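For this depiction, one protein chain was excluded, whereas all remaining protein chains were kept in their positions.
Each chain carries a letter (A, B, C and D) given by its place in the written order, and its residues are counted from 1.
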Amino acid sequence: MASKPKAGRTSVARRSKKAGLPPGTLVYTGERRVESVRMTVIDYDERHVQERHITSIDECLPFRAAPAVTWVNIDGLHDVGVIETLGKTFELHPLLLEDILSTAQRPKFEDYEKNLFLVLKMLHFDEHHQGVETEQVSLIVGPNFVLSFQERVGDVFDSVRDRIRSGKGRIRKLGADYLAYSLLDAIVDSYFLILEKLGERIENLEEELVGNPSQRTLQQIHALKREMITLRRSIWPLRELVSGLQRSESPWIAESTRVYLRDVYDHTIQIIDTIESFRDMVSGMLDIYLSSISNRMNAVMKVLTIIATLFIPLTFIAGIYGMNFEHMPELEWRYGYAVVWAVMICVAAIMLVYFRRRKWL
Amino acid sequence: MASKPKAGRTSVARRSKKAGLPPGTLVYTGERRVESVRMTVIDYDERHVQERHITSIDECLPFRAAPAVTWVNIDGLHDVGVIETLGKTFELHPLLLEDILSTAQRPKFEDYEKNLFLVLKMLHFDEHHQGVETEQVSLIVGPNFVLSFQERVGDVFDSVRDRIRSGKGRIRKLGADYLAYSLLDAIVDSYFLILEKLGERIENLEEELVGNPSQRTLQQIHALKREMITLRRSIWPLRELVSGLQRSESPWIAESTRVYLRDVYDHTIQIIDTIESFRDMVSGMLDIYLSSISNRMNAVMKVLTIIATLFIPLTFIAGIYGMNFEHMPELEWRYGYAVVWAVMICVAAIMLVYFRRRKWL
Amino acid sequence: MASKPKAGRTSVARRSKKAGLPPGTLVYTGERRVESVRMTVIDYDERHVQERHITSIDECLPFRAAPAVTWVNIDGLHDVGVIETLGKTFELHPLLLEDILSTAQRPKFEDYEKNLFLVLKMLHFDEHHQGVETEQVSLIVGPNFVLSFQERVGDVFDSVRDRIRSGKGRIRKLGADYLAYSLLDAIVDSYFLILEKLGERIENLEEELVGNPSQRTLQQIHALKREMITLRRSIWPLRELVSGLQRSESPWIAESTRVYLRDVYDHTIQIIDTIESFRDMVSGMLDIYLSSISNRMNAVMKVLTIIATLFIPLTFIAGIYGMNFEHMPELEWRYGYAVVWAVMICVAAIMLVYFRRRKWL
Amino acid sequence: MASKPKAGRTSVARRSKKAGLPPGTLVYTGERRVESVRMTVIDYDERHVQERHITSIDECLPFRAAPAVTWVNIDGLHDVGVIETLGKTFELHPLLLEDILSTAQRPKFEDYEKNLFLVLKMLHFDEHHQGVETEQVSLIVGPNFVLSFQERVGDVFDSVRDRIRSGKGRIRKLGADYLAYSLLDAIVDSYFLILEKLGERIENLEEELVGNPSQRTLQQIHALKREMITLRRSIWPLRELVSGLQRSESPWIAESTRVYLRDVYDHTIQIIDTIESFRDMVSGMLDIYLSSISNRMNAVMKVLTIIATLFIPLTFIAGIYGMNFEHMPELEWRYGYAVVWAVMICVAAIMLVYFRRRKWL
Partner (left out) sequence: MASKPKAGRTSVARRSKKAGLPPGTLVYTGERRVESVRMTVIDYDERHVQERHITSIDECLPFRAAPAVTWVNIDGLHDVGVIETLGKTFELHPLLLEDILSTAQRPKFEDYEKNLFLVLKMLHFDEHHQGVETEQVSLIVGPNFVLSFQERVGDVFDSVRDRIRSGKGRIRKLGADYLAYSLLDAIVDSYFLILEKLGERIENLEEELVGNPSQRTLQQIHALKREMITLRRSIWPLRELVSGLQRSESPWIAESTRVYLRDVYDHTIQIIDTIESFRDMVSGMLDIYLSSISNRMNAVMKVLTIIATLFIPLTFIAGIYGMNFEHMPELEWRYGYAVVWAVMICVAAIMLVYFRRRKWL
């Protein structure tokens, strides 16, 4: 969780590395997260499917030429040369390549006529730090190919791969746009898992809040609040992205795919809705925490007041008969001591009744 | 009431079950609320009406073909096979079927050219938990049929059924769009009952707040606030739904029905308005609670201060004459004791006047 | 004022009475505020004016047919039969009639082609409860007639009637649209009187707040806040109503009347503006109240601290020489008592100087 | 400053005077601020300029007819007859005349085809009350004339007059629209002076806040806040006014003048921007004030706690040896008194170390 504030700062720091360089200069601004770049090609149509690990971009040229759908997936972005070659092979705009490498991008959709470009965030729940980690994913959709770029190995696309391999569902019958939709859908679906984790944490925190709130609880509420800020930043722009894609007039999006994109759009709205209610809940928790603090203070004050107001007058009475005047008639009276005790008990009783009336006891 | 936070979480959890499945996969994400699926068909036109319980979708095929309006109502969604058959019979889009089964949908309206699709929430006030429960209702409107899907038996449609049976009002003379409007109207009307319940609870809480606010009052205010969040989530999107339906250019909505939809739209706005004023009221209650807490604290402090400042100086005076110095002329003086008492009474009187001036008494 | 919270609730309760009835069913949802329905007809053109109390709708049929402007005013809505007959006579849409009788309507403008329908609120300041009461007024504008419906006798239209009777101004020369504008204008003008009353109350409360704020002040601020919520609900939708009317393309609104409607629109904006600044003022008052409470608490604490910190050390010194040790050299010393007094006075003086430095005195 | 709240109320009270009068009735709703109405005519074109005080509207008829630009300025609005005559002379709409006399108008722009109508506010900083006063200015722009109306003598138009007299700049070469722009510009420019005064007050208050905040500071912050509300109300609508004028398709605004209006628009935005940052600053000051209050309370509490917790245990020890038991071995012990002192000093020292550790000293 402690890594979240840095996340914001780092994204700025990443960009600031590039200040002054000409536009289109390819510099990888993220951390080097994998040893070597891993490239995979999947090529399929209704009748065949072929999957291969490649080591050089040139190996995917034959697939590019064929009419079947070609999906090239790149894990690891630190090798600028690879990206550059790919750019030339698939005729990508230099600014597009630059955006792939700038891992602090805001999710967005851009239409570069020759192809469509999508940047979005993949979220992982890091069990160790109990925080959400973000990884940038870029998708490029062209006439019959999809390119996907990730910062490291490991993703949520396995279900898509399985469907392609097994030929289950519609995916093998449809084009590159449907593949792109499937990847987008897989990412958006994975957000529900993250939200579920967050929901669990909110619930735990709520129980802690009712049971035994402490300074730590406050810190956790603030940590949660901040994480929600990060999440919103990654997910809000998605709404615009998906609706842009859906309404785009690009020839690379078939009419039949739009209805699926509308479905993704609905999911996005639902996620944003959930985040907003989580935010409301967390705000409510903060209010409850603060008012429980002031309730406690009240309780402490009451105890102090009861004890002090009970004994201060009694101590005064005792003080009176502790004085050493020569002429104090009560002192010599036989029942003086007993009467003083009686008076004291009366005073205390009256006070207790008063406290009870005021509902302090 | 305690079940509300879970509601939010559960809706996410439901969705997350489906992460990774291909789009259009039919999985029922809700709880199994009824033993077996119950299907009813009502077929009517101006001259006849026929009502029948069916056990298989095939039984409604003859109704489908006839020109009369056919209303098929399904209670219980756990039998995916039934939904699938229905989908084929009425040529429904797979994504539409998926949405019917995903019971965590946000209310929405979608135009699938061949038919119109509405998802909305039916609200029940659960007297036992003193909270609002939501149930998803889906409506499909086609050329001369309406399909309605509910999670369990029991709904607010009985008034509509009665009107069809008795031929009261316009309903038998008009088409499937008017039937859909009537169902929508019945649901929206039932929200007013829920709002009335909430209004009662707010009023009770207000009386409690003025009379004897406690920690429990605060918890109830927060519970109410959260319930309002849930309600808003169910009802806000309705506005868009109804106005979408009204402005839709679908041939399945007759021009004459639009004026009725405008009426439903007005009711929706009125409901949203009421929720917003309830929210304002609840916020105001929170402010009153907090300031009454700090007022109490003030009162406690005042009592402490009055008692302490009254007796501390007096005790000091008593302490002085409790000292054991050999040469203390006052002690030997005949009227010493009486004079000390007089001084003490004076000091106390001055203090009391001071307190009265400051309006502490 | 106490009736305000109920207002919100009642409006919902009123609607909920009708849940399940077919649309267009005429049910009066308000209270029965008058003994019997009172109907008045005013018929006028540039040369003549005729005013008559009628007991049956049929009596206004001859006026309806004539080309002069006919204004039918109905006080009291509980006689559903009257409304129904009127509906048939003037060919009104059933939903329109239903809205007239539902007295919890939100102000709105609707264009029913054959005529225009306006619902708005008349506000009365109830001197007894020191609160604002609302009454629903409906206006129907047709080719050469205006129908107005009120819940009870007594309105702000007398100035309009006087102008018609005397032929003062333009009113007799212009059509039904100008009459409708005049009625609308009279209602909007009456809001300024309500705002003036509210302004007075705010000013009084402000003086109370500066002079002698109490728990009652807080309750009044909250009551004012809530009244403002009610007012906003009645007046905000007016903006839309007037601008809708102004921009409407209905043939029943002459081009020359639009400039007058723009004037009403400006007044509406000015009223909304004033309500918004009142809200800001009331919020500011709440802040002042709360900080004056915490200032008082501060003052109380200071007095306690000063008295306690002044006497606690002195009492300790007295306690020392109240001990009964056999060997306490100071006790036997001749000037012991005087020296102790001197020490005590010094300690007190030092403390007082310290308090003064810290600006506590 | 005390006059500000009234300002809001008065503006309502002014309007409420007119409730029930027919539209277009001319009633001056402001205070009578000048003895007699003062009228001035300036008539100019590129070659000549003529300036004259007139006593009757008829005197400006010859100027009206001539093709040169005619500027009629009226100081004082209480003589309704003058306004009426002017209205007839220049063919002004009755609603326009009514708006000129209603000095509680919201700034607005209206296009009455035959001429353009602008209402705006002139602000004066009243050094005596340290508050901002508003005066209503109305401008009417026609084919070759400008009419300006003010509540009293004294304005910010002298620089414009000087430029006309001297023939400096473009003003003599251009038409009535440029003159209207120049007057508008002069008013907007004068707002910067007001903002500067406010900025100074904010700065002074900030110094007071850091140096020695008192209850008075709080009152001043609230007074400032309220003044900002008044200012916003006068200036926000200006934005719409200027952009309306700029985008208007009236033939009385030359194409070349629009670029100047864009300039005024920019200034308006800049003023609104400044007001918004002032508001943010004042809000920040309120937060600082409140937290400094609670910091002080903290400091007071600490002193009380230190003194009390230091001496209460010591007083208890002294109390022990003030008891009169017959058998108290310590009392008879030779070094008893010295040991008790030693114990007391130890206890005090331990406490002081504890306080230091907790950073209370």
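What we mean here is this: contacts are C-beta pairs under 8 Å (C-beta built on N, C-alpha and C of every residue); 3 or more make two chains touch, one makes a residue touch a chain.
Not measured: the values here are computed from a predicted model.
**Q** Who touches the missing chain here, A:82, A:318 or A:351?
**A** Residue touching the chain left out of view: A:318.
**Q** Using the definition of touch stated at the top, determine which of A:38, A:64, A:106 or A:258 touches the missing chain.
**A** In the full complex, the listed residue that touches the missing chain is A:106.
**Q** Per the definition of touch given earlier, which of D:62, D:81, D:143 or D:169 contacts the omitted chain?
**A** Touching the chain that is not displayed is residue D:169.
**Q** Which one touches the absent chain: D:40, D:130, D:248 or D:305?
**A** Looking across D:40, D:130, D:248 or D:305, the contact with the absent chain belongs to D:305.
**Q** Given the full complex, what residues of chain D touch the hidden partner chain?
**A** These residues of chain D touch the chain that is not shown: 156, 158-159, 163, 168-171, 182, 185-186, 189-190, 192-193, 195-196, 199-200, 202-203, 206, 259-260, 262-263, 266-267, 269-270, 273-274, 277-278, 280-281, 284, 287-288, 291, 294-295, 297-298, 301-302, 304-305, 308-309, 312-313, 315-316, 319-320, 322-328, 358, 360.
**Q** Considering the whole complex, not just the chains shown, which residues of chain A touch the missing one?
**A** 5-6, 8-9, 11-13, 15-16, 18-25, 93, 95, 98-99, 104-106, 108, 110, 112, 212, 215, 218, 222, 225-226, 229-230, 233, 286, 289-290, 293-294, 296-297, 299-301, 303-304, 307-308, 311-312, 314-315, 318-319, 321-324, 328, 330-332, 334-337, 340
The rule is short, and it goes like this: only the chains that are shown with their structure count from here on.
**Q** Roughly how far is chain B from chain D, centre to centre by C-alpha average, rounded to an integer in Å?
**A** Roughly 43 Å, centre to centre.
**Q** Tell me, which residues of chain B touch at least two other chains?
**A** Where chain B meets two or more other chains at a single residue, that happens at 294, 297, 301, 304, 308, 312, 315, 319, 322-324, 328.
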